[in-house]
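With one protein chain removed, the remaining protein chains of the complex are shown where they sit.
Every chain is named by a letter (A and B) in the order it is written, and numbering of its residues begins at 1.
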Amino acid sequence: MPAAGHLLDVRDLSVVFTRKGRRDVRAVDGVSFTVDAGETMGLVGESGSGKSVTSLAVMGLLPKRGVRVGGEVHFDGDDLLTLPPERMRDIRGQDIAMVFQDPMSSLNPVVPIGIQVTEVLERHQDMKGEAARKAAAELLDRVGVPDPNRRLKEYPHQLSGGMRQRALIAMALACRPRVLIADEPTTALDVTIQAQILELLKELVRDSGAALVLITHDLGIVAGLCDGVHVMYSGKIVESALRHTLFAEPRHPYTGGLLGSVPRLDAPRGAALHPIPGSPADLRPWSQGCAFAPRCANRVDPCMQETPALETSPDRALRCYNPLRADEEVPA
Amino acid sequence: MALIGFGLIAFFVLVAIFAPLIAPYGPTDRPGADVITPTNIPGPSAEYWFGLDELGHDEFSRVVFGARQSLLVGVVALLLGMAGGLLLGVLAGAFGGKVDGVIMRIVDVMLSIPGLLMAIAIAALLGRSLLSVMIAIAVINIPIFARLLRGQMLAQRESDYVLAATSLGVRRRSIILGHVLPNSMSPVIVQATLTLATAIIEAAGLSFLGLGSPDPRVPEWGLMLANTQRYLASAPHLAFFPGMAIVLAALGFTLLGERLREALDPKYRR
Partner (left out) sequence: MLRFVARRLLLLGPILLGLSVLLFVWLRALPGGPASALLGERATPEAVARIEELYGLNEPWYVQYWKFLVNAVQLDFGNSSRTNRPVVEEMLRTFPATIELGTTALIFAIGIGIPLGYFAARRYGTWLDNLSVSGSLIGVAIPVFFLAYILKYVFAVRLGWLPTGGRQDPRMDAEHPTGFYVFDGIITGDLEAILDALVHLILPAVALGAIPLAIIVRIARASVLDVVHEDYVRTAEAKGLYERTITRRHVLRNALLPVATVIGLSAGLLLSGAVLTETVFAWPGVGFFVAEAIGNRDYAVLQGFILMIAFLYVLVNLAVDVSYGLIDPRVRVQCALPRSRRPPRLRRSARRAAASARTPGSGCAAIRWRSSASG
């Protein structure tokens, strides 16, 4: 029995991609976090930071060949990584569900929406026929799809982007999962629709008491939705804190850089933008120091030598030799 | 895989070119004429590697000379077919609209008759000769190239770089000739290789049916196969060697074509 009784407890998760004739890629490198019921957790990072892979590993959706997964993922008294595939199939969709990024490609184009919803109900709750259809219509209604009964018979290409994402959310929440993972749920949508979908997620999670793991690169979304935030860089968590703390006082230079790079409405006109210098490809392997070092203005000698350890304190976890100070300006 | 393909093709081409040097006898020589009886057609031996045929020819020599025939027919048919097909394709792809519509209708009609039957009709029309086989095969491949190139060009025309060039004021003809056309060529090259393979098979098929050269002494693999119906039980080597030759030649070009496709198609995931 896990001591603290967290709903989802990820410990030292690692994912390595192996390819014949090429070097191994450590997409996820010793990531740990916990999520509790009713909590919304944000996992922030750029493309390539490993945030999506983390969620796929938790769900057991990574390919079997060419992938090595290590660590532990505790849920409901089990380590998901050691479960047989059939058990994992039972858990997926029912206890832990996921919503993906691109609603058009995430839906089967030749099957009506109704069936794509009822198949989850049929699978996990043995619902069939009319009962399943009614439940599906209710779900669609719950996520804000107008005229749900007609929609059940329609195909994905007949729906708008926002509606498709709502349908996907309906499918994910059909069996009232205790954990919902949303991987960039709004990235592929229009900005106006984004806000609606996020509101919807907030509402649904609040009502059901589920835990939400929100994966995104957009800090704005995190600010509006999440309780706690983990910032990932190149496969490791570099900073974790509660939302307010993180935004008010970022300590890791990367977090500071992310926050500082967002243009502000109240900045004087003509003020320079502050991107993080370099690109995600300017990497240093963690084994040789800090992966962010090539781009970091706060770089000191230890950064180029040894992996910084994740240090926990009451209000945050931080992996840095030379963090930003409380009074320091966001780096220019 | 590419290596095998290349190897086979090189082998085939070399054999075709150097046939007179490789083959111990001419294609119409009958060195074993006195040994042959209706019940005794010797198979492979030290002297005659592929055995003798029912008229006493050295099978090996005939198969070797047959390579010339097949290569010749294949290449000529391919070139003619490509020429016709690409021309139609360019016209349809460049002009679009009504021209495209008309050309595609014609292509559709041509494709509505299954390949070999169409070739049979054409070869029957033109009389029994090598040339009619070449023309027939060329004609049935015209619609394939036409449609291929047209499809490619239409796809390219909608791409962003064409839009960019047009907005910069580049003239239409330059865009088509200088950009769209070259970018459309890679699948054409792939198709050409594959068509060469099928042309060899189709030519053999037409000869098998008696539509090729009327001269029975001409060493054409398909014709050689046709003549062996009666001797299948007693002299299977008569069918085996020409047939294998066709398979190897076609296989060589098919493998090359597949390898080219992998190399040239940027989105091809192996």
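FYI, a contact is a pair of C-beta atoms (placed from the backbone, for glycine too) under 8 Å apart; a residue touches a chain by one contact, two chains touch by 3 or more.
All of these numbers come straight from a predicted model, not from anything done at the bench.
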Given that one chain is not shown, which residue among B:V35, B:V109, B:A164 or B:A263 touches it?
B:V109
Which of A:M98, A:L140, A:L159 or A:A317 touches the chain that is not shown?
A:M98
In the complete assembly, which of B:G26, B:G56, B:G84 or B:G243 touches the absent chain?
B:G243
Residues of chain B in contact with the chain that isn't shown?
104-117, 120-121, 124-125, 127, 143-144, 147-148, 151, 154-155, 158, 187, 190-191, 194, 197, 201, 204-205, 208-211, 222, 225, 228-229, 232-233, 236, 239, 243, 246-247, 250-251, 254-255, 258, 267-269
For chain A, enumerate the residues touching the unshown chain of the complex.
59, 61, 88-94, 97-98, 100, 102, 104-111, 115, 119-120, 123-124, 155, 157, 168, 171-172
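Following the convention adopted for this analysis, only the chains that are shown with their structure count from here on.
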Centroid from C-alpha atoms only, then distance chain A to chain B, rounded to Å. What do you get?
55
